[in-house]
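A single protein chain has been omitted from the complex, and every remaining protein chain is retained in its original position.
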Amino acid sequence: MMTKDHKYRGPGGNPYLPRLATITKLYPETPNIISLHVALNDKKEMAGFSFEPGQVAQLSLFGAGESTFVINSAPKQKDYLQFSIMKAGEVTSAFHELSVGAQIGLRGPLGNCFPYHEFGKKNIILIAGGLGLAPLRPLMFHLLTERRKYADITLIYGARTPDDLCYLSDLDDWEDHGNVKIIRTIDREVPGWGYKVGFVPTIVSQVAPAPKNTVAVTCGPPIMIKFVLVELEKLGFEPHQIYTTLERRMKCGLGLCGRCNIGPKYVCIDGPVFSLAELKKLPNEM
Amino acid sequence: MPKSITQDKLADWLNRISQKYQLWASQEREGISLLSPYQPEAGFTLERIPQLSAKGVLFPQSECMLKYCYKKDPDNPEQTDLSLEGVEPHLKTVIWGIPPCDVAGINFFKHVFTGSGYHDPYFKARHSECLIVALACQQPETTCFCTAVGGSPVESPGADLLLTRIDHEYVVEAITPKGAELIDEDLFGMPEEKILKVVEQAKKSACKSLEAPFKLESLPVTADKMLKVFESPHWKEATRACISCGICTFICPTCYCFNMADEAQGMCGERLRCWDACMFPGYTLEASGHNPRLAKFQRYRNRLSHKFSYLITNNQVLGCTGCGRCIKECPAGIDMRRIIAHLLKEV
Partner (left out) sequence: MSELLNELKEKVAGVLPKVTCFIGYGAGFDPLRVAPVFIRKTEDIDRLQWNRFCVHNLATYLPPHKYPPGFLFEADEKIGILLKGCDSRSVVQLLQEGIIDRRKLVIIGLPCWGMIDVTKLQGRIDINKVNRVELDEQTIMVFTNQAEVSADVSELLYDKCKACQHPNTLIYDEFMGEKRELTKDIEPFTQVSQLEQMGLSARAEFWDKQFARCIRCKACRNVCPLCYCQNQCLLDTRVPHWTKERVDAQSNRWFHLIRAFHLAGRCTDCGECARVCPMNIPINLLPMKMNQELFELFNWRAGTREGEKPPLMSFQLEEEKIS
C-alpha cells in the first residue's frame, strides 16, 4: 500500500530523529482528550508534508518520551497537522500540560493507510467508538472531497457519555453538508440525549447495514472492535470487506524495536490498518 | 595462504591492534569470560565462549540516540526553544576471538538492521568500521548446536580473520582483505604443512562432535511448521518454570529488541535506547492496561516463533545461531532445543 518512497527519512537520514515542530493551537476535545494543531518549524517541510488517511506520527515531548498518534486532520490541510491525545500515561499526561507555542518533535508519516482507492462506487460504513473516530476523520475528509465517487456513507459513532464524543462540529457538518448518515449512540441513557442508546456493536446489529457492495471500517477500543467484527460477520460481511486499525505498544515505529508484532506482521509498518482477511491469517494474539 | 602465530606473541599482536582500533577481547572477570575493551594489564582469555554475545559491541545495551535541550528565550520568557542533536558513533573497532556463532549473530543483525526495511543508523555506523576475528571452536559445549541451525563451529563467514588453535600455535586464515591487513608480518610465520593437516582434522572432529537436537527442513518449511504449532498446548506445558527474566534474550547473539526512553537532567537530556526483551511482561503492556502477551507461555512462544518463523518470513533468516547460551543460563532450566524438537514432531 505504502511504497518505499513514503519512508520517513528524518534529519540527516536518521529515521529515529524527529523534526522540530510547534503547537499552534490546543483545545479540549473531551474531559480527557485534547486536540492539538502542530506545524513543522521548517516551513518548506510543512508545505511538502503529505500523508494518507490512517497514517500516524510519533510525537516527542523530550524528557517524557515519544508516543504514537493518528494524524487526524484533513490530508489537504497544509498549514498544520491535527492530533488528539487522550490522557493515559507518562507521555500523554505531559502533553496535557502544554500550551500553544510549545516545541515538540514529530516523526512521520508512518505506517500504512486506508485503501480508499478500492472503495469507489461502494457504500461505506464507518463504525467508531470514542477516540477511535480519530483515524476515520481524515478518511471522511478525504471521501468528502470526492463525494460523488462513493455511494452511501454511514457513520455509526458511540461513546460512553455525550461528553466523550469527539469532533462534534465535524459530525454536524458531515451530516448537513456531506450527505453522510450519522448514527450517534451513548452507552447509557442520559436526560436530553436525543439519539440512540446502546453499545456500538448492538447498534451495528440494529442498523444492520447490507453487505452487498459495501465496505466497513471500524476503529475504537479493542473490546468494541472485537464485537463489531463479530456483528459484521453475522450480517454477512466477508472478511475482505472489513477494515480495522489495531493498537499495540510501540516505540520505534520503524519495524526495528520488535514489540508491536502480531505474528510476522508489525503494526507500525504493516499496519495500523488491516483487513479482517489479513488478520485471519495471523496468529490469534490480540 | 594461512599464517600462524604462537601463543606467546598474541599479547603483542593485541597491543598493536589496540593502538589503531578500539579492541574488544574476552577478559576473565569474576569467574566469567566477558568481552571487554582490551586493556593490556587485564589480559585476555580464549578459554570459553564469552558469557554475553558480541552483539553488545555493535548494539550496546544502552546507547544515546539523540540529545535535546530546551532553552528559555531571554527576550521572551514565554517562549522555549528546542534544539536537537543526533549522535552517531564512529569508531574503528576490532572484535577479537569470538566464536563463529557470534559472528553469525552479527551477520543476522545485518539482515534486520540494514536489510530491506528501515535501516538502523547506529548499528550501521558501528558495523561499517568493524573488523571481526573469529576463533574456531574445537570442543563445543554440551549446549552448542550451531550445525543444526545452519552454522559451523569451525567456519566463520562474515568474519575477517579466522583463528584455529593447535597446541601453542594459532593458524590464521584471512577471510577478507581487510582482515589480512591485521596480520603484521613480523609476528606471524608460515604454518608447517603438517599443522595445516592437523587443523583440517581438528575441524572435522569438532563438527562430528556436535549432535543435532532437531532437524530443520528448508527455512520456509520451518517457518510454516512453527506457525502451525502456534496453538499447541506444549508451549504452556514446557514453559511453566520460566520466570520471565531477561537472561535468554540479553545474552542471545540475535535478540535485538529495544526500548526508547528519555532521560532528562533539568531542561536538557538524552533519548536512550536500551535492550528490551519480549520475555518481560511490560514489553507489550499498553497504557490502557491491555496486554496481548500477558501469559509467559505467550511470551516464550513469541520468542521462539520470532526466531524460527517470523524472521524467516520477513528477513529470510533464522533468528538462532545455536550458541546455546539461553539454555545454559536459563534459571529455570528451559531448553529450547527440546521444545523445538517436540513442536516440529507435532506437524
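Read from first to last, the chains carry the letters A and B; within each, the first residue is number 1.
We take it that a residue touches a chain if its C-beta (ideal position, glycine included) is under 8 Å from a C-beta of that chain, and two chains touch if they have at least 3 such contacts.
The shown structure was predicted, so the numbers you read here are calculated from the model rather than taken from an experiment.
If you put the hidden chain back, the residue from B:29, B:72 or B:204 that touches it is B:29.
Considering the full assembly, B:143 is the residue among B:143, B:222, B:254 or B:314 that touches the omitted chain.
Residue B:327 is the one among B:58, B:130, B:327 or B:340 that touches the chain not shown.
Interface with the hidden chain, as seen from subunit B, comprises residues 29-32, 34, 47-48, 51-52, 61-62, 139-143, 209, 240-241, 243-247, 250-251, 259, 261-263, 272, 274-275, 277, 280-282, 285, 294-297, 327-329, 331-335.
Here is the rule we use: only the chains that are shown with their structure count from here on.
Computed from the mean C-alpha positions, the centre of subunit A lies at a distance of 38 Å from the centre of subunit B.
On subunit A, the positions that touch subunit B within their shared complex are 7, 11-18, 20, 60, 62-66, 88-89, 92, 101-105, 221-222, 247-249, 251-252, 254-259, 261-264, 269, 283-286.
Those residues of subunit B that touch subunit A in the shared complex are 65-66, 68, 70, 78-82, 84, 86, 88, 112-113, 117-121, 227, 230-231, 256-262, 264, 269, 271, 273, 276, 278, 283-288, 290, 292-293, 298, 302, 305-306, 309-310, 313-314.
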